[in-house]
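Only one protein chain is missing from this complex, and each of the others stays in its spot.
Our next item is subunit A:
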């Protein structure tokens, strides 16, 4: 079994479409996307409701989870960096994890084969 790696990208919501396209171009077809809230170096913003001020420091972001085997991890990281970097605070983070195993529930296949998109699956 070849090495399987999980890459989490937490970044600005506005980058999602561009990121999806760029990942598809390097052969990453599958991903899980969530809306997330987080805080870091950004200060957040103030909202006022009938004169009552609230400091909102949990900001909206997206988390894109990718699991790769054939596509090199460095290629994924470089692509994400290229797309998501604006140079300003709030561009987000990339996290890389080793994966112990993967199971394709439909067939019961385990390991690298479980995460590879095969042509016959699409026909």
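One rule holds in what follows: a contact is a pair of C-beta atoms (placed from the backbone, for glycine too) under 8 Å apart; a residue touches a chain by one contact, two chains touch by 3 or more; residues count from 1.
Definition applied: contacts and distances are computed from a predicted model.
For the omitted chain of this complex, the UniProt record lists the protein as "Ammonium transporter", which is one of "Hydrogenase maturation protease", "Phosphate transport system permease protein PstA", "Ammonium transporter" or "Glutamate synthase (NADPH/NADH) small chain". Across the entire complex, the residue among A:47, A:78 or A:117 in touch with the chain not shown is A:47. On the side of subunit A, touch with the chain left out of the figure occurs at residues 35, 37, 47-54, 56, 58.
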